[in-house]
Each structure stands twice: as structure tokens, then as C-alpha cells.
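Apart from one protein chain that is not included, each protein chain of the complex appears where it belongs.
After this line comes subunit A, so read on.
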Amino acid sequence: MNAPDRYERFVVPEGTKKVAYERDTKIINAASFTIEREDHTIGNILRMQLHKDPNVLFAGYKLPHPLQYKIIIRIHTTSQSSPMQAYNQSINDLDKELDTLKSGFEAELLKFSKDY
């Protein structure tokens, strides 16, 4: 049988980088990030978080094909920032948000099990 292994969907093949980026050759401060073995889960949260950054002029993502297990994020920023800086900033912000969520939920869980 020639069916690809199921883990192909989420295991990055050896010799492939998880994230690779390429600056646009014509537009200044624009770049495309190719993220291997990720999907809408990561693509959409990064896109929405990038939209919160006032230095980001454009942020979008696509899943080129359902059988190509990668996403492409395109970012265009002002000269005050760079696509790579905005990209990492969005990840850090989401990470912080999840920390807040986690501690908030743990506190709520403690309060809830005490109250009931």
C-alpha cells in the first residue's frame, strides 16, 4: 500500500526546518514564513494576534493544500518594526495570554472546588 504514514501530518521530517522565512524582494519589510506541520490552530491565532500590532500593515495565513502539511504566514510591517520582530512578538504575546489564562483557570478551579 502506498498510503503515507499518519504521523506525516504532525512530525517534521528530518532535515526540514520547522520555520523558514523569506523576505519579499520587492516590498520592504514584508516576508513569508513557512511553518512545517502546523495548521489553522497556529495560523489563525498568529494572524489575529498580528492584527493587534499597530506596526503590522498586513498579516495573513494560508494552508496551501490539505495534503501539504504546512502553513504560510505573510507579514508586512511599517519601518518601525520588521516581519520577524512582529512575528516573534505575536508569539510572546500569545504565550503571555495563555499564562494568564492558565493561572486564572487554576485559581477558579480552586475556588470552585471549595465553594461546591
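The rule is simple: contacts are C-beta pairs under 8 Å (C-beta built on N, C-alpha and C of every residue); 3 or more make two chains touch, one makes a residue touch a chain; residues count from 1.
The definition used in the following text is that contacts and distances are computed from a predicted model.
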Using the UniProt record as the reference, specify the protein name of the hidden chain from among "Adrenodoxin, mitochondrial", "small monomeric GTPase", "Cytoplasmic tRNA 2-thiolation protein 2" or "Putative DNA-directed RNA polymerase".
-> "Putative DNA-directed RNA polymerase"
For subunit A, the residues touching the chain missing from this view | 6-7, 9-11, 18-19, 21, 23-26, 28-29, 35, 38, 40-42, 44-49, 52-53, 55, 81-82, 84-102, 104-106, 108-109, 112-113, 116
